[in-house]
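Removed: one protein chain of the complex. Kept in place: all other protein chains.
For reference, chains read A and B in written order, and residue numbers begin at 1 within each chain.
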Amino acid sequence: MISLWDSIAALASDPNLRWITLGCMLLGLSSGMIGCFAYLRRQSLMGDTIAHTALPGICVAFLLTGVKSLPVFMLGAVAAGILGTLAIRVITARSRIKADAAMGIVLSSFFGIGIVLLTMIQHSGDGSQSGLDKFLFGQAAAMVASDVSLMGGVSLVLAVVCALLFKEFKLLAFDPAFAKGAGFSVSLLDFLMQALVVTAVVAGIQAVGVVLVAALLITPAVSARFWTERLGRMVVLSGIFGMASGLLGAWISSQAHQLPTGPVSVLAAAAVFLVSVLFGSKRGLLTVRLTRRRARLNLQQASASSVKEAG
Amino acid sequence: MTEAKHFRLDGLINAAADGLKSSMKNGVRPSVLEVNGLSTAYRSQTVLRDVSFAAPEGELIAIVGPNGAGKSTLIKTVLGLTPSLEGSVTAFGRPISQVRTRIGYVPQRESVDWDFPTHALDVVMMGRYGRLGWFRRPGRKEKAIAMECLAGVGMEAFAERQISQLSGGQQQRVFLARALAQDADLYFMDEPFAGVDAATEKAIVELLRRLRSEGKTVIVVHHDLATVPDYFDSVLLLNVSVQAFGPTAEVFTEANLQRTYGGRMAFAAAAAGAARGAEL
Partner (left out) sequence: MSSMDFWILLTGSLAAVSCAILGCFLILRRMALMGDAISHSVLPGIVVAYMISGSRDSIYMLIAAAIMGLLCVLFIQWFNNRGIQSDASIGVVFTSLFAIGVVLVSMNARQVDLDLDCVLYGEIAYTAWNTLQIGGVDLGPRSVWLLGGTLLLVLAVIGLFYKQFKLCAFDPMLAAALGIPAALFHYLLMGLVSVATVSSFESVGAILVVGLLVIPPSTAYLLTDRLGVMIGLSAASGVAATLLGYLIAIWLDASIAGCIVAAAALLFAAAFLLSPKHGLLAAKLRHSRLSRSAA
């Protein structure tokens, strides 16, 4: 018990830890909110794809500038991510390749090219390149204050934009044809949405890593779906789940020094997901069982009463 | 274990007894399909409630009802493709799973990916897969049968055509040819007339009549009330539960249609017109 209070006190008093915790929570909030729209547009794996496209972007940014700094890497990654989403759109619109295959193609070919660039940089013998790929595996604990404030700031902006454009994004996710009819520029909205997803993914890569950053978008959103049938509540809930995962991740990893923040946050989100699947008030396993039982009982009552009427 | 056996035995005895009863009720024709107290639900919504009917052999039967009445669900549940809450289904006096080779199924056209890399003849040959069993591959004989079935719907010229390059009506005819290739005794067709051209509609009607003349039973989910009296011998009016079932001349009445379609005035008006047409 004492250690628990100690750790909470430490969390509150250690400024570095406090920043990292706040950064992870903001990241979870914005990813969770944006992830809802990706989920409803059936683009859950877009985050995974974009995370992988970041590698060549980072490599090119390094090759062009020769510096290792987070803002430069993020710019390169965002550019590559947008290029990747455009490639997916061109492939699905101009051929009979379906969205899932297009994502697989873009994901693996961008990452493959990224590895080629990475090995070329490494083989060129430039000493400063070491750690370029460490960016990809996610080491929140190794982030310096400026990295954390950049991540937190970007996340905050994303959450605000997402809240401001809630109505438009809702329309886009539910009925793009109607949105077009109602006078919205669907292609602009779509581009904005994709840009938000790309930025959220890129902001999260350094903290969580390429493979796991997709979970920040998907897992809270899917979990929230089990608790509500309303988009507004789903977005809020998903943001809260994301924030809680970030908090738990930062806190648990501050307790055990070997534990990396990112993967622990993802596991916290997975735990929330499991609870939601089992006990979610709208679509959880327990609820579904109960409604099915009730439906069966209602049927039996109805048929019993109709027999009575007939008799 | 014994309980389960008991239950199955009971079911068989009941089914046999029911079959006997309904064949007596229908006079000469024995029924090929017995549906007893079938109910299903989606979440808390009841989709089908206590559906019972016995389909007489050698007839063309329409399932008619408003959107959301559970028409497609009824077919899928009868075939065991979606789970039921309660009720039993037997065909030819046995559980569906034992008589699958005698049953043909034409799903809705939207249910498959027409970009799939295959041609019309190959799709029709898929109808033979059930009869081929586990390891045998389709050979020359299957190809000949498939070609014959394509000719039966007037599509032999399109045998080698990639399926995405067929019109909607042609795709529907390929699906019908595939059902023919199944060489079944009882057919289920889900909205075969939906969105087809006049030529295809005519081809389908001819096909249905040919199947009837061969003594086969066809159950069709149908949406065009005006053509019901023309095309079908019996009609099942469905809206979650069975509103009426019997020979079209007796059952397809204004009162029954009003009941089935409820407050939906446009439908009811059209239906009434169709019913009057039938009476004339």
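By definition in this document, a residue touches a chain if its C-beta (ideal position, glycine included) is under 8 Å from a C-beta of that chain, and two chains touch if they have at least 3 such contacts.
Every value quoted in this text rests on a predicted model; they were computed, and no experiment measured them.
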Full-complex contact with the absent chain, from B:119, B:143 or B:259: B:119
Contacting the left-out chain in the complete assembly, out of A:79, A:236 or A:267: A:267
Hidden partner interface residues of subunit A, rising order: 39, 42-45, 47-48, 52, 91, 94-98, 100-105, 107-109, 111-120, 123, 133, 137, 209, 211-212, 214-215, 217-219, 221-222, 225, 256, 258-260, 262-264, 266-267, 270, 273, 277, 283, 285, 288
Positions on subunit B contacted by the hidden chain, ascending: 76, 79-81, 97, 100-101, 103, 105, 107, 111-113, 116-119, 122-123, 126, 129-130, 132, 134-135, 137-138, 162, 178, 182
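Definition applied: only the chains that are shown with their structure count from here on.
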Parts of subunit A lying in touch with subunit B, wherever the complex brings them together: 96, 288, 291-292, 294-296, 298-299, 302-303, 306
Residue ranges of subunit B in contact with subunit A within the complex: 37, 39, 41, 43-44, 46, 49-50, 85-86, 115, 164
